[in-house]
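Before I ask anything, let me first share the structure, which is written out below as structure tokens.
With one protein chain held back, the other chains of the complex are shown just where they sit.
For chain A:
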Amino acid sequence: MPPTAEFTPLLAPFSPWEPGALPLVVFGAIVLVVMAVILFLSGFLVRRRPTPSKQQPYECGIRPTGPARFRYPVPFFLMAVFFLLFDVETAYIISYAVAWPELGLPGYLRLAVFVIVLGLGLVYAWRKGGLDWDEEEGL
């Protein structure tokens, strides 16, 4: 809406008519409130009647042995490391995807080199066994 004598809009992102920053904040707040109400109700509506056996972790009726915060297999950690590397590079590729018409063929060739190097990295991790899961260990 163009500014007129009697009405000057606020900064465009903060006008409720624009699908900008203000609706994002309000929508986020509404979702937070809905979640908070549900969480509050679930604790508020029903009285808790704790008994020692009810409070045990469920292990098919067998008394649990030891805490459940044990060490877990290394491949999971490796996955997280690979994910971190590849995710940063995905962000880089997405920025190319928006700008390719301006960059033209030279830009594409540079991206191709980048993607090929990325692919070689994947092949290296693969050859080294970083993507393999030891079936004997059990997961």
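We adopt the following convention: a contact is a pair of C-beta atoms (placed from the backbone, for glycine too) under 8 Å apart; a residue touches a chain by one contact, two chains touch by 3 or more; residues count from 1.
To be clear about the criterion, contacts and distances are computed from a predicted model.
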item	value
Name under which UniProt lists the unshown chain, selected from "Caffeyl-CoA reductase-Etf complex subunit CarE", "Sarcosine oxidase subunit beta", "Cytochrome c biogenesis protein ResB" or "NADH-quinone oxidoreductase subunit H"	"NADH-quinone oxidoreductase subunit H"
Those residues of chain A which, in the complete complex, touch the missing chain	1, 7, 15-17, 19-20, 22-24, 26-28, 30-32, 34-36, 38-39, 41-43, 45-50, 54-60, 64, 67-70, 72, 75-76, 79-80, 82-83, 86-87, 90, 93-94, 97-98, 100-101, 104-105, 107-108, 111-112, 115-116, 118-119, 122, 126, 131-133, 135, 139
